[in-house]
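Every protein chain of the complex appears in place save one, which is left out.
Note that the chains take the letters A and B in the order they are written out, and that residue 1 is the start of every chain.
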Amino acid sequence: MNSKLYGKLIFEFSHPGRKAYSLPKNDFGRHEFPESMKRRNDAELPECDELTVVRHYTNHSGNNFGVDNGFYPLGSCTMKYNPIIDEEIAALPAFSNLHPMQPEQTVQGALEVEYNLQQALSTITGMDDFTLNPYAGAHGELTGLMIIRSYHESRGDIKRKKVIVPDSAHGTNPASAAVCGLEVVEVKSTADGLVDVDHLKPLLGDDIAAIMLTNPNTLGLFEKDIPEIANLIHSCGGLLYYDGANLNPLLGISRPGDMGFDVVHLNLHKTFSTPHGGGGPGSGPVGVKEHLREFLPKPHVVKDGNRFTVESPCCCRKSDGYCFKNNRISTYLGNFLVNLRAYAYILSLGKENIKNVGPLATLNANYIKESLRNDYELPIDLVCKHEFVFNGLKDKSTGVTTMDVAKRLLDYGFHAPTIYFPLLFSEAMMIEPTETESKDSIDQFIEVMRVIAKEARETPQLLKDAPVNTPIGRVDDVLAAKQSILVYKDDK
Amino acid sequence: MTYKYFPHTEEDIREMLAKVGVNSIEDLFSEIPEAIRFRGDYELPEAKSELELRNFFQKIGDKNQQFTCFAGAGVYDHYTPSAVPNIVSRSEYLTSYTPYQAEISQGTLHYIFEFQSMMTHLTGMDISNASMYDGSTATAEAMLMAFNASSKADTVLYSSTLDPKTIAVLKTYAHFHGVKLVSLDSENGVTSKNDLKQKITQEKVSGVIVQQPNFFGIIEDYSDFADICHENKALFVMNSVAADLALLKTPGEWGADVAVGDVQSLGLPMAFGGPYAGYMCSTSKLMRKLPGRIVGETKDQRGQRAYVLTLQAREQHIRRQKATSNICSNQSLVTLFATIYLSIMGKEGLKEAAQLGYDAAHYLCDEFTKTGKAKLVFNQPFFNEFLVRVENRDAFYDKAITQGILPGVKVVKTCC
């Protein structure tokens, strides 16, 4: 961390007349820009020399914390190591320098990558085909739900407008359903944190479009009743949607396609190790079973003999102006360079290593859970998968909250777990170590978590004041929301 | 089980299993019904060493062809200053998560705040979010924003001079969300103002979407459009290529309520279609209707200026099905790229690059049409790309390809 250099915005280094760019000489002759179409004032962009710009962003990188800096036990985010070789491959001009509307015969390599990744994800999940177009997990959810609605509506089954979502689900599930024009029906969890099948049954009917499930769920528990749930949903004519946020522990263990899911979305930035990039770009491919293939969004890559080609839009000219075969959710073929990285990761691991991802991720999570159960409250005492949830410190008398523990962890050089989610527990703390963490780094984390529990008992104020070793202290969220300063304004 | 990304030794595994109190890793999965256990092998090749992987992708890359690029249609082969990709590749940026823990994410939060500021300066709008997936989905989000801002008006109008790919995305989102999407006619390559006047009174319109420069590269005159929209309580949405705004009359100056577009033009690699990022700006009045992440300024406990994700009550993790959008990320690293690009180019450089593109396109158009083998389709002012009808187009195109030149994008009438 670089607290000395903390602080300024690039605008505050600006001096009129300085420049950091050089452009080729303009020998095309001056062509007058139509006056009435010109902006009145120049855009207030900074004017800096190159070194100033380079230093500013280099120094600010020191105020960030990435997987390469330290352990990142962020539940449901699967912060595994992002292999550096994948960055090298994504930077190859042979991929990064392609215009998306080049003729097919000039991008056979790129299409091969897309097609082969579609195939690889299919075998890993037990599905029949994939689209790589969705840009992120939530975008994949929306795409998957659109495919489900396309299926029902194309069969004339138009009253299926409800989607069942567990109360433990990620917020994106109900939000995606709403954007897709579906109504959300919540299904409760049992005391053990699993979908309550008895509560599910009366919800079923001919108005159900689908159920959205994360398996393992957000508590890190495997929904072992999934075969029965699949039966129930299919019997009422609905489809099963798999939220792939938590696929990691199932690599080598179980496939959503075999569990009865009709549609899945994956997060390549989680399970398939593409970097999170401070919040994106990710990639959220969607896989389907054969009966839904025709509704995959376009463009879609297919193989025709030895050639790879992009399916063209359908020209059926439907009377109401909408054709389900022409679903389109992206400008081109998604976040191609992210997909490329994921493909490189899969090939790097190969079939023999990829199946060890789930077992090792699960071992790591259970090891942490068992090591800390005397200091932190374990609300559901079951074998977990890739992650688990503590409900804050075991000793609640200290007044130290999950937020305080999270902030103190930052002082010790660890990222915080996911906190206050899922909503089932008031002091939730969701921990996911991933398979790429060594026992050494995990042991250090365990040790620090114990020290923090001790500090909570002995010197609670220390935790209330945390973090102290970071470039800034706790921020005032209320002030931010109230004053709503969202843009830099030059006071001069 | 050891592999270069799996650090577990046999001894580690033994010790960890003992702590967990089970005999084998297999015991950790005993609740999974056997019928849905996967016992086979994935249909994948065997592991590749790093060297094999590098060679493999170089070989696949060789199956692609790189061109001298005259193609545009939404994606532009701009020059990228060397410093930009170099800084963006720093792992503190690359391997970090969404900046929820503000105390160790000021790097990300600062550049997003700078990005928001730069986008408002470019568009002439009041506020900006932290970016959307791409230009077409940002446009779709603007459509939903207009639709949801009004409880009564169910129709959104869009100009037929929009990029057909954007239109296809709009149609998809509109169909499933229940938006009635109606196209506005064009005359001689520009949006028909008369058609707008007619349709906005015929339908219950909540928003009107136009593109500047439009799909044909034409700079349209949108005088009166905002007034017509506002008189009818509709939001005026303008989609623009980010870099072109260095010279163009801004969406803010045209009276737009929402400005959207793609930032690919800000030096980003064409990357066969992504990742790019969409920008989305609006008036302050619409602050709580704007989807996506937003970074705001605040203070920390020590009294220092600091940045933090704010106005989160609009978002899915709090509002769930009532959120302004389901989006739960931004194209953060891409916005870092765009922000550094804009810092390097600066106030003068961005203008100069845009003028260079303008002059080069007009020079090319003059020379091309002079040959008599190409004819401008529309007699309208254009920015840095233009639509021509070319004699023996396909033969011309194919010949250019064989000579390493991507001569443009073939425009076909879309059917659906």
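In the analysis below, a residue touches a chain if its C-beta (ideal position, glycine included) is under 8 Å from a C-beta of that chain, and two chains touch if they have at least 3 such contacts.
Please note the rule applied: contacts and distances are computed from a predicted model.
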Original post:
Under which of the names "ABC transporter permease", "histidine kinase", "NADH-quinone oxidoreductase subunit J" or "Glycine cleavage system H protein" is the non-displayed chain listed in UniProt?
Top reply: "Glycine cleavage system H protein"
**OP:** Determine which one of B:14, B:59, B:288 or B:399 touches the chain that has been left out.
**Re:** B:288
Original post:
Considering the entire assembly, which residues of chain B contact the chain that has been omitted?
Top reply: 288, 312-314, 318-319, 322
Original post:
For chain A, which residues touch the unseen chain?
Top reply: 420, 477-478, 481-482
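Note that in this section only the chains that are shown with their structure count from here on.
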Original post:
Between chain A and chain B, what is the gap in Å from one C-alpha centre to the other?
Top reply: 18
